[in-house]
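Quick one: the structure is below, and I'll ask about it shortly.
With one protein chain held back, the other chains of the complex are shown just where they sit.
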Amino acid sequence: MALLDVERLSVEYQTLQGTVRAVRDVSFSLPPGRALGLVGESGCGKTTLARALIGVLPRNARITEGAVRFEGTDLLRLPADQFNDYRWRRIAMVPQAAMDSLDPVQRVGDQMVETIVLRGNLTRAAAADRARELFAMVGLQPDRLRLYPHELSGGMKQRAVIAMALALRPPLVIADEPVTALDVIVQHQVLQTLRDLREALGVSLLLITHDISVVASLCDDVAVMYAGRIVESGTVRQVFAEPRHPYTMGLRNAFPSLRAEQEHLVPIEGYPPDLAHPPQGCAFTARCPFAIPRCWEEDPVLRAEGDGQEAACHRAHEAPVLRVQAAEAFARLAGDEIRSAPREAC
Amino acid sequence: MLMPMLEVANLQKHYTLHGGMMASVFGGRRVVHALNGVSFNVEQGQSLGLAGESGCGKTTTAKLILKLLRPTSGAIRFAGRDISDLEGADLLGYRRQVQFVFQNPYEALNPRFTILRAMLEPLVIHGIGASALNRVERVADALRQVHLDPPEAFFMKYPHHLSGGQLQRVVIARALLVEPRLLVADEPVSMLDVSVRAGVLNLMRDLTRRHGLTTIYISHDLALIRYMCTTTAVMYLGTICEIGSTAEVIGRPKHPYTQALVAAVPDPDPTRAERVVKISDTVPTPLHIPVGCPFADRCPMVMDICRTVRPALRAIEGVRVACHLYEGPEEVH
Partner (left out) sequence: MSDAERTLTLPTRWSQAASSWRDALGTLAVVARRDRFALVGIIIYVAFFAIALLSPVLAPYNPQELNYLPGGDVAANLPPSLSHPMGTTNLGRDIFSQLLYGSRAALMVGFVAALGVVILGTLVGLVAGYYGGWVDTVLMRLADVAFGVPFLPMAIVLVAFLGPNIWNVVLVMTLLLWRDTGRIIRAQVLSLRERSYIEAARVLGASHTRTMFVHIAPNVLPLSFLYGSLAIGWAILTEASISFLGFGDPNVISWGFMLQDAYNSQALARQAFHWFVPPGVCIMLAVMAGFFISRGYEELLFPRLRRR
């Protein structure tokens, strides 16, 4: 049985501009011990989804439908006090930019002990022991607990907030952009720590990021989000080697790689839709070089495409052919003829 | 030999912190050694990439070149002329030849100006265009060049009506309006969505090629520099530790720091093996600069000499490296 099963989850925000449909009909499942990467661009609903899972949505947000089953129990149907028992104990979260929200005038150790006492009903002494243990676990010397946040580097702070999430030995950790804004070398080390922790503790990981490379280096499975929906999911190898959704195909050529032989980048023309007014059909239609009339009218649902891979596209069954044409098709849509023509000297 | 377009010679920039929290935190030391002797040349038509971790002095270098800051010491020469004493018409002339693309497109346009108004500004300042109509036409052309089509649709919009990618296109178009010779771009896409980055990068590459522009790209992202630049300089703690052709510097890095940097970049292809990076993740502070090699504290290859003698840039196999591991003729400035 899956550890976490999310079914048709939808979340809306009420704003002055209208209703923002931040998460739309999202389903996925996470087997125990695995790491799932949730990738998507800024504003596609990743953080909203994560917050819905542990029940810490802002007040203007509302879950309109769906179920979040954790070890078989639908958390959304639980009374508030029972949901509390799950939060931090069973599912912990490293919030986005958490390292910047450490209290600057309190020692890191005190903040950790405070948090552990609050969340876990431990005595202060037990919490202090636990804090030292956790620090060692994430590769920090326990004497660093006495330092103030500004005395720690970005990487150390990030390790500290990861340690806080692990305090009550949760089987599932959700990490929202844990390495964003860190320098490459630091990022590499923090990712290594996360990898070690997975191995040592056997925790399952839901990793949220906009950076595909981070998913590739840490996760087993990946779910690609676009405009509030999951448009493709599968194992990392499947999705990156044989994408079935045009958006994923487009992403492959859209950013430079340090090692791959790459003649030129192909942009995805246009911009993601405004979630206050999501289009009627497939949300990717306006940017998709393979759109057919049906795409403008009917929103495709996430369907199994064999081998555990899933895609939400009316033309997913043609994926092998589309994949071959993708680079050229996206380039044509972007009006990027300049690059296909031979380069002359200026 | 042809004169380089831009010469940066032994540039130093120290910031003095004025009291307050920083001073008390760092125990009385109050000088940030942001740049400690940076030298490089940029030839006409070249594209130079400046790479390095946060705080190594990339933006400071750019702002010195743009004369937004004054150097503590050292010289910057543009087309052979020292820019430090430029004033009045000379300064205006320099400003017309050197333009800047800012990191944060949401901040680079005045929130109270319409796009048209913001783009007319450089034309008015430099007196370009024969008539008001001609200027508006130039603006329209520039917007069309950056694929903001039809331009009229953007004229009366305010910055907050546009997405990040569109704003960065406006910023690029505005920089090109004065027909500069050198374009400096500080992290031009780091604030943009993954899917729109390629569009902006390609645009910059095409436009700079078409206009024969010399460019300096600043980025912490080596992959981006590999894509955009012919020459790469890697900075560490206010110095250049390796500079040379991009293929060499990124393909076969020599300096231990460059090696770590290259190895640490995660790979979007999950089939490629993880690499091991052995250096610590303690980022150094420019408040105290070591006497010897700035990288000595983190370097896995550190030797005795490294702690006492500052390595100078030496020519090694076509690139220039500042590391005692390599021997070669030292450069003098």
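A and B label the chains in the order they appear, each numbered from 1.
Heads up, the rule we're going with is that a contact is a pair of C-beta atoms (placed from the backbone, for glycine too) under 8 Å apart; a residue touches a chain by one contact, two chains touch by 3 or more.
Everything numeric here is computed off the predicted structure, so don't read it as measured data.
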item: Omitted chain - touching chains that are shown; value: B
item: Candidates B:108, B:240 or B:306 - the one touching the absent chain; value: B:108
item: Residue in contact with the excluded chain [from B:30, B:126, B:211 or B:252]; value: B:126
item: Which residue of B:40, B:78 or B:100 touches the chain not shown here; value: B:100
item: Subunit B, residues in touch with the chain not shown (by the definition above); value: 63, 66, 68, 91-92, 95-96, 98-100, 102-104, 107-113, 117, 120-122, 124-127, 129-132, 135, 171, 174, 178
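As a working rule, only the chains that are shown with their structure count from here on.
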item: Subunit B-touching residues of subunit A, taken from the complex the two chains share; value: 41-42, 150-151, 153-156, 183-191, 210-214, 216-217, 236-237, 240-241, 247, 250-260, 262, 264-269, 271-272, 287, 334-336, 338-339, 343, 346
item: Of subunit B, residues touching subunit A in the complex; value: 25, 53-54, 147, 163, 165-166, 193-202, 206, 209-212, 220-224, 226-227, 250, 260-272, 274, 277, 279-283
